[in-house]
Structure formats: structure tokens, C-alpha cells
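Only a single protein chain was left out; the remaining protein chains are all shown in position.
Per-chain residue numbering starts at 1, and chain names A, B and C are given in the order in which the chains are listed.
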């Protein structure tokens, strides 16, 4: 088992400057910690609660910035795709294509993502059991791409609430795909604020500690210099200044966990 | 409150002949019962559990059949769209565009559907609370289309199970949109059979009776001459021969319910 | 199938006068409607959210009042028991012993209730599946008492919320026991107000209509002349003045439902 990796970045690409700044800051932090980093950000928030919510820079403006981040900092990048036609151009530039949870069963989108040859990270739908993801993995591998990551981001638990079932981590690992724990969206309160989703940032470390102790390939944490003024997912992003100590602790737990892998 | 309407048809359009036959049979039944009918069928099953599962005839072949059903039987038709680019051509021919539950928060798809000017029927996501649908309705009305239907089709309840919360029907009605109860997918057991979804057809009448007694604009029931050999949703489709007596009973309940509308 | 019966009364026996008044009022209403009535009230609320909450008159003072209600109005009575030693004295006077939902698996309490020879009404635990109740029924019948009622009162659905799964009604009926729908506690929001449970009275008719349309032996509705000042369950009790029209409507739905019994 490889040591823990980190997928991190701001929820949205807000501007070229903002993206480069946060990438630089994350590069510094993760170099100090000696942890692998994938820079994550979204060029479009396609399923906001409200039609009026900010959606990001858009594909065309974002792609050169992803390329610049890759070149300047030597960082692999990750972003989410929502439409079939986005897969090819995104796959030209970005290292990991992410399938959003709501879309994790859309066959054509999975196939299009697989065909780019890039790593595909599929978020488990809030409406799926961990063992259902074996069918999702098969849609990708049967399309000729075995480079798959699976991400846990919470399951529906009553209304406007998610719960993280830690049993799902080793269950999904049985597919052979590395498993990621998304600590940011797992603390989301979907629709919980009426016209936007709420979140409970204080539980990000709680759930991240738990998942890393079980054993995961990577942890996914959205972070922002000023989350309370971020255009999306503010309530559940970790302030950039708090990230280093959190990740350092997760690495400590990871060392214990990886020395004694869970077997189910 | 208008009397109960019926949205019915086979899950997939299997062939022109199959579609015309089932439309003819449904037309006869609903004429006898004096109930309004919208003929429902899918040209593509875009989110099957398995990549190998049958997906339907496809858009190009299906559209002329929808047109033929409309002309020959004078029936309004309904089908689901999964991609933005499908909305316009489907909207040329089909009367009601349906947004699948997993996609009910995809802003661009909602906007594209709204712009056709057709009625848009949005299925509530299994991961949403009934009161969250007000944001979905706003995405449509703010796109200039107030002809919206909302459909209840079950909420996630643990793994591989849905539950139908009858309180959601009047809650969604508060948006002003007519509310439909989908008795077919509410008895689905998502992923419950490993590589396909299970279902419990015997509970279709149970949940349909309950919903109609609360008060709904329409009930949605998939039906098939031979469900056990249907390419999809067989376990939860009602055999065509059993439909008439079920709908007749629902109409009796509806008469009582509509005479005493629920107020919340 | 017999016509719908009604189990009704105030949550707590507040005083002899209050009990007699409400019994008289309910007797009048149900005589007018021609519906069988069982008068329900509790002598002790043993599991209030807060230790400081009002708990009722107590066993000793309450038993003569139950006897008086039986004699004066010819009404069968129902109350809940929480301790083994309460079963025998309650069974001397009260017609139906009710096992609270939290206690529905306490073997000794079930056996003691069964041994009184009285009808035993067991509320399904919020933590149980409908098919689990077959084991509860067996605990009673194997103790020599086959006079069992089973009551649905909601299942846990995330935190501080219950959901009523209407499929559970025919599933529980497969045990052979008549099934009751408790419309009052099904709309409870357990713990939802911090130091007390909340409730949503406006959904009582919604869920009662649904359950009766599926088909139940009786509906359970707590009622009070002034719910907003009742010592317990105020938020989910129906004002006495609104009961008659609600029950009349339920009887209309029941006539349709019983003419076409559900078969699963």
C-alpha cells in the first residue's frame, strides 16, 4: 500500500490568479509534508441548488490555466466533467477526469471519460451502496480503461443529511480500484440552507481521521484562503491556513493504518 | 382539482410495433375508464446498472414513432432526456420532456428542456427532500417555462431500498406544480440484483392507492404485456392485463380524495 | 374485512374530569359516524425526552377512571404498559394493553402482557422492519395469547425524523394480526425541539388517508380539546373539533379500500 495522497484545491476555479496562488500554496505545503498532491478545481458547477448561483470560469478559459498549473508546478490536475463532449478536450490537458456523484451511473459519460485514457475518478452516488460501484468500474474497464479511482462522499440519510459509512471503504477497495475519501462533500448538508447547500466544516477532520485510519489511497479536501467568501461550498471548505496541520496528522494515522491493512 | 390522469407505457420503446400495440391497448383501456392518458416510453436507458444492458431504440428511430402515436391515437407522449442536445429534437415531437431523477439538479439540462416550451416533468432525486424541489421549479420558471410537473419516485432509505414519503406530495404541491406519483420506480430496489435493479411489483397498487388518497394530479405506472421478459424494469412493471382494474380503483379513491383536498 | 375502527383519546390522562369529558365527546362523535371506538390514554409517559416533563396521573389513580369510562360509556379502553408488574393490574380493568415502540422487543413485558388474556397492541419499533414483527407476534402467541394488534408508527429516517412506509401495512398483515396505523406518532419529530419532541399535526390527515387507502383495521389518532396547551404530544395531536370531519373522510376511503383488498 502506497502512502496517503492528497487531492486538494478550491471548489471553483475563480480566476487564473486565484488558481495559481492556491496551487502555489498547496505545492509548498505538500512539499514540506512529503505528500503527493493532485490539484483539484472545477471549471463549472453544473448542479448548483439555485439557477442564480455562480458556476465558475467555464471550460475554454479554464483549460489553459490547468495546463499552466501542470507545467509551472509539476502538479497533476483533476476536474469534473458533466457532459460527454467535455471529456475529450478536458482529457487533453487535465490528468484526472472526475465523474460527479449524481452522474455516476450515466453510461455514456463514463464511456467518454474512459476513452480519454486518463485516470477517471468516480464519486459514489449518495443513492448507491458501496457494493454497487462494481458495476460502475465495469463500465469503465469494459471501455478499455482500468485507471479508475472511486470516491466516497456520503450516503443519503434522511433529508438534507449525509452519513459516511466507513465500511464502504474496504468494500469499494475490493473492486481493485484505489479508494479516495472526500471529506469535504461528506459534511455537506444538501439543500440545507434553502437556496444553497449547507455544510459543517468542523467535521472534515473528524471524518478524514476516521477514513484514513481504515485505510484509503487518498483524501480529498477542498480548501480556500477565505472559505466564508467563496462562491460555492464555503461552509465545508477548510481554510488554507489550517490544512497543513490536518494533513500532517492524517499522514501519522496513515502510517499506522498502512502498516496494518484492513482485511475484509 | 382536476380528476386523476394516467402516465403509462412500457419502460423502453422496444420496436415500432411494440410501441403501437401498447399505445393502442392503453388508449382502449383509458377510453373505457374515462381517464386522461399520457403515453410514456424511453428511447434510451442511459443509466442502466450494467454497461451491457439493453438501452432502447435510440433517439432517431424513436421520434417518428412518438409522432405516429400522437397522430394515430391522439395521445400526448412523454419521454426522458439525458443530454442537453436531445431537448430540442425531442421537443419537436414529444409533448412532455421528463428529467430523470439523477439529473434533476443539472442546471443546463433543465434550462434546455424549459426552452423547448414543452411541459417538463422533473422526477425528484432519491437524494432530495420534497422541499428542495422549489429550487428546481425556479430553474425552469426563470428560464421562461412555467409548465412544470414534479414526480415523486422514492427517497433513498439505507442501501438498495427506497421509501415513499407521502408527506412529500402536498409539500411539492406547494410549488404550484401538479404532482405525479410514480408507482413503478418507487418500488424499485436499486442495484438490488447485483448487475441490475430489482423491484417489487406487488407494492405498486399499495403505494398508488396511498398517493391517490392523499391527492395527486396523475399516477405514473409502467406497464408491459409481458413484464417478466421486458428488457428493463420488468420486476416493477404491472402486467397490461392488470392495469384496468387497478386504475379503476384509483379513480374511485381519487373521487373521494379530490372532494376533500388536503390542506397543509 | 371489517370496517375501519378508531383508537382515539388524549395522549395523557390529565385528570378524571378531562378523561370523562374527552370520552364523552368521542363517544358522541363516533356514534354519529357509526365507527367503533377504543378510548386511548396514558397513565404514565415513561420515556419523555426530559426528566422534568409531565408524566400523567399514575397507575393507581388512573385505573378507576378507565373502569368508569368503560362502564359509563360502554367504551373499550386502551393504555400502554412499561413495566412487567403493571400488566396484571392494568389487565384487570383495561381492554387493550399497548406495548410502546421502544419496548416492542422486551420479551418479559410481552409475555406478561400476553398472560393477562387481554388484547395486546404492539407498536412497531422505529428501528424494526415490518417483516421483523412476525417474531414479536410469535412471542405473544407462544405465550398463549393470539389476540394481537400491530401498529405502524413510523421508521427512523435520518436524525429527528420518521417516515411511514405504507408497504409495511400489508407486510405486517401477513402475520394474521389486524394492523393499526398510528397517524399521531408517525408525524412526530423525535427530539426535534431539543428538550421535547416536535410534531407536524398538519400531516396527520395526509398519512391517515394514505394508510386507510391501503387498508388497515383501525386508525390511531390522539386528540385533545386544546392541543397547544397539552402536557405532551401537543404538536401532533388533532384538535377535537377537527376530528369528526377527518374520520368521516377516512371512512369514505375505507369503504373503497375494503371493497378491493390489497393482495401482496
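Note that in this section a contact is a pair of C-beta atoms (placed from the backbone, for glycine too) under 8 Å apart; a residue touches a chain by one contact, two chains touch by 3 or more.
Predicted model only: the values in this text are computed from it and were never measured.
Taking the complete complex into account, A:249 is the one of A:24, A:59 or A:249 that touches the chain left out. For chain A, the list of residues touching the undisplayed chain reads 155, 157, 163-167, 169-170, 187, 200, 202-203, 205-207, 209-214, 249, 252-253, 256-257, 260, 262-264. Although one chain is hidden here, its contacts on chain B can still be listed: residues 157-159, 161, 163.
Panel shows chain C; residues 46-52, 55, 82-84, 102-103, 105-108, 110-111, 125-129, 131-132, 135, 138-139, 142-143, 155-156, 159-160, 190-191, 195 of it touch the chain omitted from the view.
The definition used in the following text is that only the chains that are shown with their structure count from here on.
Relative orientation of chain A with respect to chain C corresponds to a rotation of 180°, obtained by superposing CA atoms and rounded to a multiple of 5.
Put simply, the C-alpha centre of chain B and that of chain C have 36 angstrom between them. In whole angstrom, the spacing between the mean C-alpha positions of chain A and chain C is 48.
If you average the Cα atoms of chain A and of chain B, the two centres end up 33 Å apart.
Multi-chain contact residues of chain C (touching two or more other chains) are listed as 157, 163.
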